[in-house]
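With one protein chain withheld, the remaining protein chains of the complex are depicted in position.
By written order: A and B. Residues from 1 in each chain.
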């Protein structure tokens, strides 16, 4: 089998949803030589998450951020974990709902995504800072 | 290692939650010869998703669809992505929450699921059309 595992640190992003497909694939040059495989993208944080969704319209990303804020509002009386600011506990809940990792199929040297699929960094904190990803590419020997 | 990767196109399903376990396993005949492995099921779309849950009672699938519609209602004032109809933006949000892919353990030529677990296609659009899955079976050599 072939196997590559490395880290990628993303520059700070503002709160919201951001397309990072090209940044991630650019960090794994071995992908171009991979005829069949899978790429795992994993975020080593608890207040940001990774999703796969519509890459064409920025409106989708804005609507997703706005709807997450309705489903998981700040300043709720049932929150006890409040010391790190009003955006902190909602960020943890959103990260649990969306999740920290995704496997993306690889074929013929590129991600085998649907026409409209792109990889999202969902930054749930107001000042999340840099975020570290662990990327793992694997598959059978060519 | 052994490795099989292929696509499966599902016929159009009405909006709601559908059991597809047998359809998916039937599309990977190599599974019967797999003593240990993992099967990845991935949907190449942004308005449908895959889940694993209770396979026995159709009520569970109906309740899940009804509750998703409460959590992510149509016609919200904070939606800006509205050109493709009122069911489109909620479909993207539901797909992010549930996710596009699942890994299912394989043992002795069959999925090693719990007694009640079955694979769901969650069709979030009113007219979703055919949906393409990418199936990847892998594991150690026997």
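Here is the rule we use: a residue touches a chain if its C-beta (ideal position, glycine included) is under 8 Å from a C-beta of that chain, and two chains touch if they have at least 3 such contacts.
None of these values were measured; they are calculated from a predicted model.
If you put the missing chain back, the residues of subunit A touching it would be 1-3, 5, 40, 42-46, 71-72, 76, 78-81, 89, 92-93, 95-97, 99-101, 103, 132, 134, 136, 138.
Seen from subunit B, the chain kept out of the figure touches residues 1, 36, 38, 51-54, 57, 59-60, 62-64, 66-67, 70-71, 97-99, 102-105, 107, 112-117, 120, 139-140.
By our rule, only the chains that are shown with their structure count from here on.
Taking the mean of the C-alpha atoms as each chain's centre, subunit A and subunit B sit 20 Å apart.
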